[in-house]
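In this view, the complex is presented without one of its protein chains, the others remaining in place.
Think of it as A and B in the order they're written, each chain with its own count starting at 1.
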Amino acid sequence: MPSNWGYVFAAYGIAAVALLTYWRHLARRTRALAARRAAKPRAA
Amino acid sequence: MTYARRAWIILWKDLLIERRAKEHANALLFFCLLLLFLFQFALGPDRERLAAAVPGLLWLGFILAGLLGLGRSFLGERDNDCWEGLRLTPGDKSAIYLGKLAGNCVLMTAVEIILVILFGVFYNVDLWTPAAPLALVLALGTIGLAAVGTLFAAMTTQVRARELLFPVLLLPVQVPVLLATVSATQALLLGQPLADVAHWLKLLAGADLVYVTIGLLTFEFVLEG
Partner (left out) sequence: MTRALGWLAVLGLVVGIAAGFGYAPREAIQGNVQRIMYLHVPAVLTAYLAFGLVLAGSIGYLATRRPGWDRLAAAAGELGVLFTGLTIVSGSIWGKPTWGTWWTWDARLTSTAVLFMVYVGYLLLRSLIEDPDARARYAAVVGILGAVNIPIVHFSVKWWRALHQPSTILGPERSPIDPAIGLALFVNWVAFTLLFAYFLSRRMEIARLEEQT
């Protein structure tokens, strides 16, 4: 049975990209939120 | 006013509106006819290929008609500013759900009878011999489709992109109903006895029970606001 490492790396690679992208999406949202909250007077 | 009476009033109102306006019925009837042609053209002139596909096509037809018909369940209330009226109905709101569900089942059953007849005539399929067990499968499938469809229709009536969201929400949930009904219909059309499809019928009955129960329990939350 051939090793098929290409497939293994493809699968893990896609997973890594997806998870990293989501993490960056969360980071971006957090930053945007922080900026908005800094711009507004804080509601008690 | 009892629960049952309230549900009945909703059903009667919808049937009366339909009988007078006839908009749903006529359009759906014509839609069924169109579907017949669509399927025939899509599958080509080969008689046997069409006959083999009949169980799937039949249910595809019901579902497509259902998407059109069910999605509009509450449009009458929305367009005529009656939504508040529904919300202010005293007592258990699930009576409204039951009434609407019954109305949708009547509508779907009418569509199904027409489609079955059209299939029998145009595709030359013998749907008369297995009629009784087939009717059972149809009934169970209809309840499943209408139970979730009525609930989601109430939900999406007020939402943007209703026409897109309704099928997107309904179809994945209905996959088990589709699988069960098509498999059972196929077996019945091949002449197998009802006992062979008993597991499918049990699945359908169980699913119907779950769907209707959830509909009854959650409808009041959908109606608020």
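Going forward, a residue touches a chain if its C-beta (ideal position, glycine included) is under 8 Å from a C-beta of that chain, and two chains touch if they have at least 3 such contacts.
Small disclaimer: the values here were computed from a predicted structure and weren't measured.
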Contacting the left-out chain in the complete assembly, out of B:V54, B:L67, B:L169 or B:L189: B:L169
Chain B residues touching the omitted chain (full complex): 148, 151-152, 155, 158-161, 165, 168-169, 171-173, 175-177, 179-180, 183, 199-200, 203, 206-207, 210-211, 214, 218, 221-222, 224-225
Touch residues of chain A, complete complex, unshown partner: 1-5, 7-8, 10-12, 14-15, 18-19, 22-23, 26, 29-30, 33, 36-37, 40, 43
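The working rule: only the chains that are shown with their structure count from here on.
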Intercentroid distance (Cα basis), chain B paired with chain A, Å: 41
